[in-house]
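Structure incoming, see below.
Complex shown without one protein chain; remaining protein chains in place.
Chain IDs A and B follow the sequence of writing; residue 1 opens each chain.
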Amino acid sequence: MTTYIIRRLIQALVVLILVTLIVFFVMRLLPGDPVLIYVAQTAEFEAMPPETLDRLRAEFGLDKHIMVQYANWVAGIFRGDFGTSIFYREDVGTLMLERFPITIHLGFLAVIIGAVFGALAGMLTAVRRGKWLDKTVTPLTYGGLTIPVFLLGILLIYAFGVKLGWLPISGYTSPLDDFWLSTRQVIMPVFCLAVFGLAANARQMRSSMLEVTRQDYIRTAWAKGLGERVVVMRHMLKNSLIPVITLMGVGVSIILGGSVLVERVFAIPGVGSLFVSSIFGQDYVVVQAITLVFAVIILMVNLIVDISYAWLDPRIRYG
Amino acid sequence: MAELLKVENLKTQFNTEGGVVKAVDGISYHIDEQEIIGLVGESGCGKSVSQLSVMQLISTPGEIVGGEVIFEGQDLLKYKAHGSEMRSIRGAKIAIIFQEPMTSLNPVLTINQQLTEMLELHLKMSKKAARERAIELLSMVGIPSAKSRIDDYPHQFSGGMRQRVMIAMALSCSPKIIIADEPTTAVDVTTQAQLLELMKDMVERFKTSLVIVTHNLGVVARYAQRIYIMYAGRIVEEGTTKDIFGKPRHPYTIGLLKCIPRLDEEEGRKLVPIEGLPPNLINMPPTCAFLPRCSYKVGRCFQESWPPLKHLHGQHYISCYANTEERTSEPAAR
Partner (left out) sequence: MVEKHTSDIGFSEAPVRVSEWRRFRRVFFERKLVTFGLGVLVLLVIAAFFAPLLAPYDPYELGDAGESLLQPSGEHLMGTDILGRDTLSRLIYGARTALMVGFISVTVAGIIGIPLGIIAGYFGGVLNMVIMRAMDALMCFPMLLLALFLAAVLKEYFSGIWVVIIALSVAIIPGYARVTHGLTLSIKENDYIMAQRAMGSSNSRVMFRHILPNAFPPLIVLVTMQLGALILAEAGLSFLGIGIDPPGAAWGAMVWDGYRYLANNPVLWLAPGIAIALVVFAFNIVGDGLRDALDPRLRGLL
């Protein structure tokens, strides 16, 4: 178990280094002098004398070797220094701290809903295979996997916001300020984000439950005279969850990617919309920082998933 | 001894894409208290399916379509498959040991969890008492240092050891009958012998009846009192072990005996395999299913439907039209 976890930690560290390298060097692909990118739009840099630019280069450490620059950049991130946004003229770390809670609020709810209800739906449809529940829910999961989130968002707004007038069509309020309004506002975006996870988990759970149903040890369980509830909850659930857990990493990745679209549709001022506006505003420091943070979140989730395998599957724990 | 379980005209079929497979086509047998019987046949002859049917452990596309399973005066097939009556029989009164020890134990639960749940369920033991009993059972079936190994997971045991765990599990509620479904097929030869001896000792000790399901006549020769020979979903010959080995009368049984290697035989005797393959159970002809492979066939075999079981003497029955006695003048003597 310990060796397994240590191995995974080392692997994750290697991947983390590669992630930072990718982010750093892709940014360096930008044409022109990085310092120009940093100072562009901040002032009338065309009017800047070359000495000022040189001074700035030195200030940003851009006169050093590229690997030194990389090291400085990584070191800065560890200190929480993500650089300064050109557009907002604000520390990127502070900027992200303002926006991240919103995205996390939505994303976290979506992950939980997708996991719990998805797995539950998969379990029920597998146990009652071929019955009406299965026949209605399982085809729906196909739609859930393929519908574009932005289309779903617009459809929901059209139906529940415009036509029925039940829910506010856009915006975000912190639950700390106005819990009721906040909840009403997040229902539709959270559903949009959760829908992929719901569908994917339901499908995976269903097929892995059906797979487990066929296993010899389930026949053994029945042969012991156990009731259906015990057979399902005790003998099938844990085994079936193993492949479902694998999907967690992908699910979080899809939700974070989807937040960019969903926040745009619902005009939610989260990290996703910050990311998009920064791309169009050529605010590359912000783009870089958000990309990195998202990747690190997904890396962490994958690490947690790998470790939780060990908890679920003794063959890994003692392997 | 008194009759314990009586199976009457049991029929189980599988409704597959290609057609209906009559896996068990009207078999009848019985087992007495503290008796050991053997159910022998090639793979696919329906012997395992018949045992799963007794326990009502057949799942779709399989279906029990007829017959009775009389146990303690009740027809088990009248009970709902996963209803409470059936559940109170399973494990408690009739237990089963499966063929594959590697896959028949749940990989994510400890041996303790898997052993004690039956004790808690059927015998209403407390967690602590159940654990004590489980340790006792494990050492009884020959698992060394059972006390420390009870919290291990199945993958930490070898195949033979897992099968011992399965035996302990089957014994745990002192059932009336244990069905051993090819219990030794998946383990190596030395372990096979040990396991069989163990099972024999255990059923004697627990005063339990034992059904040994196997494709290997050699396995039952030593332990079973009576033997049923199955072919293509039917019983083709039944009798005491002495009948079957001394005076086999069905061409299939004769064939089976000819392919058992023996050490006490004169040199040069050839092992004679049975020609051909077992029949495909879809679209069976009305005639005897062994006909294409039979070397005793007579004209009547082609005209009439599958022969009914015919009483010979004592407990010896066969299902055959041909007179096999003449040609077995030199029986595979025992």
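We take it that a residue touches a chain if its C-beta (ideal position, glycine included) is under 8 Å from a C-beta of that chain, and two chains touch if they have at least 3 such contacts.
Here the structure is a predicted model, which means the values were calculated and not measured.
K.L.:
Return the single residue from A:Phe82, A:Tyr172, A:Phe191 or A:Phe294 that touches the missing chain.
P.N.:
Hidden-chain contact among the options goes to A:Phe294.
K.L.:
Check the options A:Lys64, A:Arg129, A:Arg184 or A:Arg264 and report the residue that touches the missing chain.
P.N.:
The one listed residue touching the chain not shown is A:Arg264.
K.L.:
Sort through A:Gly80, A:Gly143 or A:Gly171 and give me the one touching the missing partner chain.
P.N.:
The one listed residue touching the chain not shown is A:Gly143.
K.L.:
So which of A:Met27, A:Ala71, A:Leu133 or A:Leu167 would be touching the chain we can't see?
P.N.:
Only one of A:Met27, A:Ala71, A:Leu133 or A:Leu167 touches the chain omitted from view, namely A:Met27.
K.L.:
In the complete complex, the non-displayed chain touches which residues of chain A?
P.N.:
Residues 11, 14-15, 18-19, 21-23, 26-27, 29-31, 142-143, 145-151, 154-155, 157-158, 162-163, 207-208, 211, 243, 253-254, 256-258, 260-261, 264-265, 275-276, 279-280, 282, 284, 287, 290-291, 294-296, 298-299, 302 of chain A touch the chain absent from view.
Just so it is clear, only the chains that are shown with their structure count from here on.
K.L.:
Under the stated contact criterion, what part of chain B meets chain A in this complex?
P.N.:
Residues in contact with chain A: 55, 57, 82, 84, 86-92, 95-96, 98, 100, 103-110, 117-118, 121-122, 153, 155-156, 166, 169.
K.L.:
Quick one: which bits of chain A touch chain B in the complex? Just the residue numbers, please.
P.N.:
Going by the criterion above, the answer is residues 215-217, 219-228, 230, 234-235, 238-239, 312-315, 318.
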